[in-house]
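Apart from one protein chain that is not included, each protein chain of the complex appears where it belongs.
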Amino acid sequence: MFHKLIDRKGFSDLLKDDMTIMIGGFLGCGTPETLVDIILEKGVKNLTIICNDTAFADRGLGRLIAAKQVGHVITSHIGTNVETGKQMVEGSIKVDLVPQGTLVERIRCAGAGLGGVLTPTGVGTIVEEGKQKLTVEGVDYLLELPLRAELALIGGSLTDKAGNVVYNATTCNFNPIMAMAADTVVVETRKLVEIGEIQPELVMTPSPLVTHIFVSEKS
Amino acid sequence: MFHKLIDRKGFSDLLKDDMTIMIGGFLGCGTPETLVDIILEKGVKNLTIICNDTAFADRGLGRLIAAKQVGHVITSHIGTNVETGKQMVEGSIKVDLVPQGTLVERIRCAGAGLGGVLTPTGVGTIVEEGKQKLTVEGVDYLLELPLRAELALIGGSLTDKAGNVVYNATTCNFNPIMAMAADTVVVETRKLVEIGEIQPELVMTPSPLVTHIFVSEKS
Amino acid sequence: MIEDINLAKNIIARRIAREFKDNQLVNLGIGLPTLVANHIPEGINVIFQSENGIIGMGPAPQPGQENPDITNAGGALVTALPYGCYFDSAMSFALIRGKHVEYTVLGALEVDQEGSLASWIIPGKKVPGMGGAMDLVVGARNVIISTLHTERGKPKILKKCTLPLTAKHVVNMIVTELAVFRVTPGGLALIEVHKDSSVDEIRANTAADFIVADNLKTMEV
Partner (left out) sequence: MIEDINLAKNIIARRIAREFKDNQLVNLGIGLPTLVANHIPEGINVIFQSENGIIGMGPAPQPGQENPDITNAGGALVTALPYGCYFDSAMSFALIRGKHVEYTVLGALEVDQEGSLASWIIPGKKVPGMGGAMDLVVGARNVIISTLHTERGKPKILKKCTLPLTAKHVVNMIVTELAVFRVTPGGLALIEVHKDSSVDEIRANTAADFIVADNLKTMEV
């Protein structure tokens, strides 16, 4: 019925050079760290990473940048990872900075089949460059467009074998939104449980969104 | 610290003729029925109601239409309430029919400070009349605008005294989205508990959104 | 023609139920489409979504097991399977519009050879509203229309819908008690015929132009 579990090799086989990957987490909290390990091991190059922030050079998805595997990052904040700034200055990584609330809405648009969203955020700043501006009832808004990925890597706390995911506390952040906006969705879960063991109202990512489940090697 | 409990009179005092009110529920499931009772008792007139559907003439918020208290309804479905159709034909109620997914996104826009959203739903149908049409990457979308209310009436299953609300099963529907899009938000809760008794990951409506808590008189 | 309407409806439901693969997410409309759930072949697990906010919807509850908090989009009491979960209407329609639902099965007032559908209003007569139908047909990966071939002797499948549309060019497949059609870029294609019917009978009862597929089959029901 549900056969979603994959191992290291199964996940590694999904990875290719030049892929666009969304990775959940907020400064490392809620990031699927074992999956990041496996990307490091495989050494795929020139990735486009969509993420809230580039975390740290030695923790979270920021390790991929330190390993020079990332050619392009779409994110809201790079200040905590010295490598991102350094490579940006060198010209070896392209950085698109997007306001955090806009970033999550753009991902949500892709996941929800919406063509775009009007936000007041960024009006009158350099964020509006190259964007369509619309005025609704006298207020200016930027039209922000959907953002999708080939692969979304999600950090779950508790997952049942069908693929229903629960997120503890602030590990939630971008994870459930990203789980809607990629062709293939892999959840690294800290704990795997049998179907029926999760209170259904706790589920933030319903099982049909999850392609593969990987049991975390981190505590 | 938190003083949000109100009684019948407290709620009744909030009601005025000509108000715009959002009411949660889906064919009556998740509708705050005691609050509807109190609106019936007070007899305020010419209300604008925003709701998923007009439920039934004798159950759910549809009772307000049967009592001729509603001048305008913005909803996705009226087929289960004979009174809505009858009054529409008579010309005594104005009915705006909105696709369900568009309705919930319009309410979400208001609650989330977004100026509008592009949806493919309704393109090529009479739903597009009077609306701005935008083409993004070759696909046509309708620009749908925010929808707010003065008052939102929410049906909660479990609420703590701070105002954190949990919704059981399919009682959820429009409730948490409407709780973000009104000046005053009243939750009718089936069960009231002390602060600390709710698992924080279960909360769908965080306490600051809730103005008043009313303990339901229904079982 | 198949005169027994109940038999006809069950032929349609049974045929549609054969379309689904294991673990696909499916949304069934109210009425005829709901019957499809009774005919899922053994060994296939179809995951049912209902737009009021549930995935993993099960059958109607046994007497005494009713929970008024678990309903479907028709307002009927249902059950949830052990892998089921709940969410709000924003998430529900994000799933629907966002191409996460594999199939939607809906009824029709009219459906046409261009894949356009009319199902929500007969102006001046009947105005139930579109509910979630407009989002479902635009958002689901596959749109199957389940309909009796004719109503009061009149064809339901037309050259062009005359009633206000639910959506334009969205239908992938039309299943009646007599036939299965696919909407293709080249027009409507008849791909299956019920064993008790014939291409001639279908032509006589269909107001649309259609081609007969080279590999025309007998409807497996």
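We call the chains A, B and C, going by the order they appear; numbering starts again at 1 in every chain.
Basically, a contact is a pair of C-beta atoms (placed from the backbone, for glycine too) under 8 Å apart; a residue touches a chain by one contact, two chains touch by 3 or more.
What you see is a predicted model, and the numbers here were worked out from it, not measured in a lab.
Just so you know, the chain we are not showing touches A, B across the whole complex. Only one residue from A:T48, A:Q69 or A:S157 touches the chain missing from this view: A:S157. Across the entire complex, the residue among B:A112, B:V127, B:V186 or B:I213 in touch with the chain not shown is B:A112. Contact with the undisplayed chain is limited, among A:T48, A:Q69 or A:T119, to A:T119. Looking at B:S12, B:Q132 or B:S207, the residue that reaches the missing chain in the full complex is B:S207. Although one chain is not drawn, its touching partners on subunit A can still be listed: residues 26-30, 52-53, 75-80, 85, 88, 95, 97, 99-102, 104-105, 108, 119-127, 157, 167-177, 204.
On the side of subunit B, touch with the chain left out of the figure occurs at residues 1-2, 108, 110-114, 160, 162, 164, 180-181, 195-196, 198, 200-201, 203, 206-209.
One rule holds for everything that comes next: only the chains that are shown with their structure count from here on.
If subunit C is left out, the remaining chains stay linked by touch in one piece. Using mean Cα coordinates as chain centres, the one most removed from subunit B is A. The mean-CA centres of subunit B and subunit C are about 29 angstrom from one another, to the nearest whole unit. Annotation for subunit C: residues 80, 86-87, 93, 96-97, 138-139 touch two or more other chains. Touching of two or more other chains is recorded for residues 105, 119-120, 167-169, 172 of subunit B.
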